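Removed: one protein chain of the complex. Kept in place: all other protein chains.
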Amino acid sequence: MARAVVTLPAQAKRGEIIEIKTLAAHPMETGFRRTQLGELIPRDIIRRFTCTYNGTEVYRVDLHPAMSANPLIAFTTVATESGALSFQWVGDNGYTVTEIASIRVE
Amino acid sequence: MITRREFLVLTAASVAVPAAVKAQVDPNLVANRKAAFQDALRRIVSDAQVRRGRVKLQLPPLIDNGNSVPLSVAVESPMTDADHVKAIHVLTEKNPLPDVVSVRLSPRAGRASLATRVRLADTQTVTAIAQMSDGSFWSDSAEVVVTLSACLEEGLI
Partner (left out) sequence: MSLRTGVRSLAWVAACALLANAWAAEIPLGERRSGYDLMSRETRAMQDEDATNPGMLWVLDGEALWNRKAGAAERACADCHGDARASMKGVAASYPAFDSSRARPVSLEQRINLCRTGRQKAAPLAYESKELLALSAYVARQSRGLPISILIDARSKPFLEAGREAFHRRQGQLNLACAQCHDDNWGKRLAGSVIPQAHPTGYPLYRLEWQGLGSLQRRLRNCLTGIRAQVPDFGAAELVDLELFLMWRARGMKIETPAVRP
């Protein structure tokens, strides 16, 4: 099942700033909602998103319940070298998703 | 759809439920949330002064739905080793929690920016704070009007 979608160019020129857009499938339950009988629905969110470029962390996001469901995180990074961009989402209840994309840098 | 019998049985059972579970509105809601916002701000900047500028926070002034408000932050910075944005924080003063999102970055980002979608509980001011490599703090705020959707799923009882 699609747990995350990552969009970025397959190739770029060295030094070029590329745009990366990520979407993760997650309800981001705030922990503030109640059932019709008044019981609190426990918090269940993605807590951290990390983008690693050939092993080096280049962007890190700490998410709180105020982030919408199915969170979009769009950012930029400098295309320094060819290789692999790894995207990882970690959250409550053992949630962990990793997506890897290759990039060719000329 | 819950039947009348099921509802009565469940309601009877819920009387035995501890008080902590029952929903209660904080009588000092506004004041407490404002204080929480100040605490969160203090946690980020401690004693440093926060200056207006260099940060551009964009939110639609009137939004379609408070569950998903498009937000973008961009910070003017050369993003070099000598002068770059180390972190971006977004805070609110009327949400149940003041923190919305925090970003840690480096010159590798190329541009200090974030585009995402956030939840806003009420018409309010949203604040973005940028922490620079030289230790300075810059900020921007935006006001948003939040309305309620029509034709919701709740209201079955």
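Which chain is which? They are A and B, in the order written, and residues in each are numbered from 1.
By definition in this document, contacts are C-beta pairs under 8 Å (C-beta built on N, C-alpha and C of every residue); 3 or more make two chains touch, one makes a residue touch a chain.
For clarity, every value in this text was computed on a predicted model and none was experimentally measured.
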Touch partners, limited to displayed chains, of the chain removed from view: A, B
Residue ranges of chain B at the interface with the undisplayed chain: 1, 60, 62-65, 67-68, 70, 117, 147-153, 155-156
Chain A residues that touch the omitted chain in the full complex: 1-2, 5, 7, 21, 23, 25, 27-28, 68-70, 72, 74
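Everything that follows uses one rule, which is that only the chains that are shown with their structure count from here on.
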Rounded Å distance, chain A centre to chain B centre (Cα mean): 18
Interfacial residue positions of chain A with respect to chain B in the complex: 17-18, 30, 32, 34, 36-40, 53, 56, 58-69, 71-78, 80
Contacting residues of chain B [partner chain A, same complex]: 2, 10-11, 14, 17, 21-23, 67-69, 92, 95-97, 99-111, 113-120, 154, 156-157
